Structure formats: structure tokens, C-alpha cells
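Dropping a structure here in C-alpha cells format, bear with me for questions.
One chain of protein is taken out of this complex; the other chains stay put.
Right after this comes chain A.
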Amino acid sequence: MKRIYIVLLVVATIIQTSCTESIEIETIDYESVLVVESTITNELKPQLVKLSRTSPLNEPGGFKEHNATVTVSGSDGTLFSFSEEGTTGDYYSNAAFQAVPGVSYTLEIDTQSGEKYTSSEVVIAPAVAMDNVYTELITKDGEQGISVFVDTQDPTGNAKYFRYEYEETYKVVAPFPSSLTISIENFNAQTGTYDVVTSPREPEEVCYSTEFSTGIIQTSTTELTDNQVLRFPVRFIPADNSVLRSRYSILVKQYTQSIEAATFYKIINELGSVESLLSQGQPGYVPGNISAVGDPSKKVIGFFEASSFTSERIYFNYEDFGLEIPPFFIECDYLILDYRDNTALDNDPNERDVLRTYVNFFDYQLVVSNDPFYHIAKIECTVCTSFSSNVRPDFWTD
């Protein structure tokens, strides 16, 4: 029995046997790797090549690659030069062109630092129109919302891989449009008095916001499904999403892909997705179809693809689905302040001071002026151009 006590004593002394600590990882020289993202399409337009650089792990990525010489050459002898666009840092072809079937295209990049990269030859994947873009009210992961589906099919069976992007445009209607500007003048710090100066302006009530999809959305057909894409969900919008508050429009873009391109996008997408208990992916460097000239082992990320492009736009309103009106983008507190109230001793804020502070420091706008009462609200709730655009898109139909 005595022995058992000894054992237990020792047991009790075992504490803290494991630890997690940060380590200096083996010196990994930061390698600035070129990232290429380009899809030329059969749409006649200035084509786009995006060039950026990887960044060290501890910095945000996406530094643009500047001053590169970018060309796309076709097997039919055509040559297209690209120039860097000032604001975005992306490269657009100097002339609009379209990829045509039967011609193979190659992307060549000479960077500022003298590195040369070339893509393998790509041909345009067959064109397939979208059969149908439609919406349905569904429940996804326990959440009600509107799903935008695509049906597509290629009876020839040539196009099997599809990548989607979308562009969503929605009307923004300011709940408290302001037709007056407000400014505080002649503020006396001792007395707390000031003058409220208002002047009329054109109210910015209706705006249009456009957002582009991010991330990789792709699917494929198989012979087993008769080369069809059926009910492929491109976008799911939860019912309480503010983009649905007014009229909503989505432009679904479909790119046909080659198997190589589709695979590349798929792996990039899988590596970036969150791991769960049952899915732990094998990480590694993902080679694309771009390589450094003369140095095949040099890392470069990206894919140059030629793709058939089709797009379709649809419009809808939340009422079409019998939904309640979704909330505005932000909570709009609507304040009515009395200039005469200049004390907080009445168990009520010093409204004169609040008015001045909110207008000067929080950029509240005047909704209604009824001296000495001033109705103010956040700028997003009063002037839609504060976060959206008052330019009505050409395509817009109400």
C-alpha cells in the first residue's frame, strides 16, 4: 500500500508537460513571386492582365507589378501590346480584341527587373450560352435567402468547365434625404453658443452601387449529367441583406474553361478554404501554366486562359419573394435636437452641444430644419453618394 502512495505522489508532481511556443522558422528567404491572372475572352474589348507580387507572410498581399512589358501573341501572327492603367495598376490591351477559335495565344511578360515569363499556348474553350439565370427563395444552412441559379448546357459536350463571376448592382435609396446642408459657425467656447447656417442643395436620394464578385466560383459537367449544369448557385443573398432593400440586379458572367485552367482554379480555391475536422488538405506549391523563361524551377503563380464569355443580367425586388423589407445598410438614428437646451443638469443631454458635436465630428446631416429644432441623421442615411454613386447605369431598368 505504501508503494502506491509513493506512486501517487510522483503522479501529483507531474505538471505542465506540454507546451506550445512560437518558433523562429528556419530562415525562409522571402521570395517575391509574380502572380498572373488573366482571362482573355471572345468579347471584343480591351483585354485585361493582372500582375502582382506575393508579399511576405506578415504583410498583406496584392502589390501590383509595375512597368512590365506585357504582350499577347496569337498563332495567326497577331500581336497585342498591353499598357499599365494608372489607377488600378492593371494592364489593358492598347487595342480592343477578341480571342477567336482556332488560334492559340501566348502571354509574355518582361518585368521591370528583367525577368521573362511566358505562358503555355492556350486556345479558347468552346462557347456555350447560359440557358437560364433565375432566382429562387431557398433556405441555406438554416438561413432564408435568395439564390441565383444558372442552368447551362453544351449538347456537343465540348465545354465542361465553367467559371462564374458576377457583378451586382443595386439601388440605394437614402431613408432621410437631405435637401439642406448644415454648418456650425461663430462657436463661442465659453458660452457654447453658435450659429447654425443652412443652405439648400439637390438631395442625393437615389444611388446605384455596383460590386464585383470575389473568390472562385466554378463547376463542371460530366457525361453522367448529360453535359448540363443544372441549378448551379452562383450567388446566395440572405433575405435580410441590405442590397435587397431596393431593386437589385445581377450580371452573371460565365467563362468556359479548359481542364487545366479549371484544375488550377480548383486547387487554389481548396487551399484557401477553411479546413474542418474531416478535411485536411495537402498543402503545396500550385504550378500554373506560366513559367520563367530559362528557369523552370522559378516559382510563378497564375494562369493565362482564353475563354468563351457569355453573360446575362436579371433584376428582382424583395417584394417578388414576399419578403419583409431588409434593413438599411447601417442603423439610422434620427435625432431631433433643441438648440435651446444647453444644460445636462436636467437629466437630459446638452442638446446644443450634441448638435454641434454630431455635425462637426460625426458628419451628421440635416434632414429637417425647424428652428430651434434640428433633425439630423448619419450621412449614409441622408446622402447616398456618401457611399454609392448617383450615376444611373446605362443598363438599368426599373
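Just so it is clear, a residue touches a chain if its C-beta (ideal position, glycine included) is under 8 Å from a C-beta of that chain, and two chains touch if they have at least 3 such contacts; residues count from 1.
We adopt the following convention: contacts and distances are computed from a predicted model.
Asker: What is the protein name, per UniProt, of the chain that does not appear here: "Chemotaxis protein CheA", "FAD:protein FMN transferase", "TonB-dependent Receptor Plug Domain" or "Histidine kinase"?
Answerer: In UniProt, the chain excluded from the picture bears the name "TonB-dependent Receptor Plug Domain".
Asker: Would you indicate which residue among A:Ser220, A:Ser307, A:Gln365 or A:Ser388 is in contact with the undisplayed chain?
Answerer: With A:Ser220, A:Ser307, A:Gln365 or A:Ser388 as choices, the missing chain is touched by A:Ser220.
Asker: Give the residue, chosen from A:Ala96, A:Ala129 or A:Leu271, that touches the chain omitted from the document.
Answerer: Of these options, the touching residue for the absent chain is A:Leu271.
Asker: Based on the whole complex, identify which of A:Glu59, A:Asp76, A:Asp195 or A:Asp363 touches the chain you can't see.
Answerer: A:Glu59
Asker: Check the options A:Gly86, A:Pro200, A:Gly284 or A:Gly322 and report the residue that touches the missing chain.
Answerer: A:Gly284
Asker: Given the contact definition stated above, which residue among A:Phe212, A:Phe362 or A:Phe387 touches the chain not shown here?
Answerer: Residue touching the absent chain, from the options given: A:Phe212.
Asker: I need the residue numbers on chain A that touch the omitted chain, in ascending order.
Answerer: 3-4, 6-7, 10-11, 13-26, 28, 30-33, 35, 37, 52-62, 141-142, 160-161, 212-216, 220-224, 259-260, 262-268, 270-272, 277-289, 296-297, 299, 301-302
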